[in-house]
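My structure is below; once you've seen it, I'll send some questions.
The other protein chains are all here in position, but one chain of the complex has been omitted.
Coming up: chain A.
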Amino acid sequence: MTLEPVSAALIGPVCLLALGGVAGALVLWRRLAGPGVRAVLARSGLLLATQVTLTASIVLLANRYFVFYATWNDLLGNDPANVRVEHVQPQGAEGGLVDRTTLKRDPVEGGRIDHLKIHGIRSGVNSDAYAHLPPQYFQPAYAAEPLPVVMLIADGDPTRWLRDVPRAQPVIYVSVGVQGACMDVPGRRDGLAETYLAQDLPAAVASVYRVPRSRAGWGTAGIETGGQCAVRLAMLHSDRFAAAASLNGRFATPAGDLYGGSDGYRRSNDLMWRLQHVPPPPVSVLAAAGTGSEEAGQAERFAALAKPPMRTETSGAQKPKDVLTWLGARLRVPPGE
């Protein structure tokens, strides 16, 4: 039976002693109430004893409750720690992030379109993506240079974007199809869409192509629901993306049971609310929509609410190519990357 600070074998007697001391003081009170130095000394001694035992009891009880020091050795001892690291489970082989196959080479200009099978290890999403590499990617002048990356988020056919990309700027386009809201829905176990787009996809792309290391060279773009997704990604992951473009996107919060039943969380995911209540992230955003449309109205409101260091523009452009040109002009690869 050990007498560690948290053991009942120690605490019990000390508490009894304290109670006994208090009882004793109360009982002996009148006997020590007389005048004279001896009486005063006796009183003081008895009072001190009650205080000491009471304090000891309370300290031991508190220590037992909060478990500050479980053993005397813990409190007083000074053994050098003899610690060993134990491996709890064997290291598993880390699977590949992406399988790449070339679909089409452009014989005239020298560009290339690849089909990627992305294994989203963090998100659990395994999905197809299409990468368009510009001719410059294969030219000797750019042999050691990373090129900016634009992630295109399509509602339907992910290859739709890639038929007509701007040729002027050398940019790598990676197009993916995303269904529904691109969020990590709390409590949902299948498919963390936001983690896929913000973490898995960039990591997969970086593992197969020469891409920038910093956010200055990464952008997102999308059409309609994909547009809102693109802007949301840049705003919430502005450590990874520097610019976003939305073509005919709306900025209303996606409806549905996506917020774990929390109004506060739903507000945090409302891009318009964020513009009014949360510090603006350091990204550039283009909200393009057909003139006079409802989307244009929303784009105007969005741009009006955005403040520095967030820079927002609106435009009546309707062609994906124009939107991508705007984006390409705002991405760059800093020297030394």
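Keep in mind that, in the parts below, a residue touches a chain if its C-beta (ideal position, glycine included) is under 8 Å from a C-beta of that chain, and two chains touch if they have at least 3 such contacts; residues count from 1.
The criterion applied here is as follows: contacts and distances are computed from a predicted model.
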Options "TonB-linked outer membrane protein, SusC/RagA family", "Esterase", "Anti-sigma factor NepR domain-containing protein" or "Xanthine dehydrogenase molybdopterin binding subunit": UniProt name of the undisplayed chain: "Esterase"
Contacting the left-out chain in the complete assembly, out of A:74, A:99 or A:157: A:74
Hidden partner chain, touching residue among A:9, A:26, A:252 or A:304: A:26
Chain not shown: contacting residue from A:140, A:261, A:292 or A:335: A:261
Absent-chain interface as seen on chain A, which is shown: 6, 22, 25-26, 29-30, 32-35, 40, 43-44, 47-48, 50-51, 54-55, 58-59, 66-71, 73-75, 81, 83-89, 91-95, 120-124, 186-187, 189, 192, 198-199, 202-203, 213-214, 237-240, 259-265, 267-268, 277-282, 307-309, 337
